[in-house]
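Only a single protein chain was left out; the remaining protein chains are all shown in position.
For clarity, chains are labelled A and B in written order, and residue numbers in each chain start from 1.
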Amino acid sequence: MMPWNKRKAEEQFFKLLMAASTIVVIGSLLFIIGTVVVKSLPALRLSMLTQTPRGGYYLGREGGILNAIVGSLYLASGATLLAMLVSLPIVVYLNLYVKNSSRLALFTRFSLDVLWGIPSIVYGAFGFIVMMILGLRTSLLAGIIVVCLLELPIMARAMDEVVRLVPQALKDASYSVGATKLETALKVVVKQSLPGILTAILIAFGRGIGDAASVIFTAGFTDSIPRSIFQPAATLPLAIFYQLGSPLEAVRQRAYASAAVLTLIILVISLVSRGLIRRFTRHTIK
Amino acid sequence: MELQSHIRIENLSVWYGDLQVLKDVSIEIPDRKITVIIGPSGCGKTTLLKSLNRLLDSVDDVRIRGAIFLDDEDIYGPRVEVTHIRKKMGLLSQKPQVLPMSIFDNIAYGPKIHGLRDKKKLSAAVERELRAAGLWDEVRDRLHEPAARLSVGQQQRLCLARGLAVEPEIILGDEPTSALDPQSSRIVERRLIELKEDYTVIVVTHILRQARRIADYIAFLYLGELVEHGPAAEIFANPRDPRTRAYLTGEIS
Partner (left out) sequence: MRRLKDLIGRRFMLVLTAVPGLLVVLMLVGLFRRSRAIYALNSVSGLLFGSSWHPLKGEFGFLPFILGTLWVTLAAMVIAVPISLLTAIYLSEYAPKFVREFTKPVVDLLAGIPSVVFGVWGVLIVVPVVGNVLAPLFGIYSSGYSVLAGGIVLAIMVFPTIIHVSLEVFSSVSYELRETSLSLGATRWETVKHVVLRKGLPGIIAASVLGLSRAFGETMAVLMVTGNIARIPKSVFDGAYTLPALIANNYGEMMSIPLYDAALMLAALVLMLVVLVFNLAARYILVKVERKAE
């Protein structure tokens, strides 16, 4: 072959491979969501969402997954709130009170990087140790603590990335009218990075609500909605997992329906955070 | 002056989105001479240059109207193979763009891509071009070291050698000496003057003194319009358009 034709042929070949790969990636998402939706249709009934399991639920009779829905929401909300109360001060401190090159900043960011990569099962195992030490039984509280630890590095890192972008000039402008660092932090910096901060919270929430490995040790499982944080709580991921293992097709279908509910929650969070970024970016100073 | 040309630009207009950057430019570029495009920054000089080797094609949202004839073939024609056009033109950018490889491989990159595999011929080509760019003596002992280790001035001469290695007919320079120290600038200018014996050279510059030093032919571009063009001596001595006069005297820059 003439060298030119060979070059063109090679490019065409790889362009084909590239297009195929991209289709595989996009197709995977569609395939997964599609499968879950289609398989869940037979079992999707309003009662699924509004009832807790009745007697014989796991044998195919009445009831729904309200226990898991509410349990997950309680757990993820509690964990996210707690993580927020810790992340935000850390990020503010790192960005306004110390220099990026200081030992504390380097060590803290390094630790957050380390924590970020730790698999959720390890958090679960550690949570179990903490439970033993504190004398906690499997409960909503234990679950909240562990998921909070899981969410912390994700949230803090995402927040840090956004707050770092706030230009020093803006902070200086606030200082020069006599504001204290704290006031600058709350009234200027946080406002400026609000969309990014909210997105960080939402991402962490999404991670927390979907995780099973961390709660398998710690939150337990139950058919009822927890009335105190010392009671065990059902979670959607575990509800999916346990129902999937049933020998009864009817129960397995409910697993698919639960998966559909969980996926829907995640999709909604994703869309909301995208929408937030778009809406708020209008008001921030570029 | 007898001016033959094998590049002819006809009614070239370029838009970036809604902004029209080049307005109906028509000019014949003389053969084997140095044509310098002058004008204030942001007036389309680089766009004009990049339209010649069709680098504009990769810009998002670009629209091109008009034609550019290279040996009577419109380079924007439907059946034209872009890489063949580009092989005929060598581009020297403002900031020396050294490829992430050794000095030898940088120069051999072009010929290898166009099919030259014979090791002896490649070595000969590399040596020939490095001599032409005035760099051979300085690098002959370290041809396989990373090119990034050269000084900026040396890198720019490397880029010149690399561009010459594909045996172009035309050399394009986009502010080729603005990033260089005066000594390296002088060397590059001298090479360009020597090169016009065999190549048509088109250079964009905002340094008027450089234009005076090297230009045979001048094209003045202002706000996307080709205001005036002609032999350098005429333009510098007797600019016809008041805008050209204003630019040459430094009123507008």
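The criterion applied here is as follows: contacts are C-beta pairs under 8 Å (C-beta built on N, C-alpha and C of every residue); 3 or more make two chains touch, one makes a residue touch a chain.
Here the structure is a predicted model, which is why all the values come from computation and not from measurement.
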item: Partner chains on view for the chain not depicted; value: A, B
item: Listed residues A:43, A:75 or A:94, member touching the removed chain; value: A:94
item: Options B:95, B:128, B:142 or B:206, residue touching the unrepresented chain; value: B:95
item: Chain not shown, touching residues in subunit B; value: 53, 55, 58, 60, 83-84, 86-87, 89-91, 93, 95, 97, 99-101, 109-110, 113-114, 159, 162-163, 166, 172
item: Interface with the unshown chain - residue positions in subunit A; value: 7-8, 10-11, 14-15, 17-22, 24-26, 28-29, 31-32, 35-36, 39, 86, 89-90, 92-94, 97, 104, 107-108, 111-122, 124-126, 128-130, 149, 152-153, 156, 180-183, 203, 206-207, 209-213, 216-217, 237, 240-241, 244, 255-256, 259, 262-263, 266-267, 269-270, 274
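Rule of thumb we're sticking to: only the chains that are shown with their structure count from here on.
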item: Cα-centroid distance, subunit A relative to subunit B, in whole angstrom; value: 53
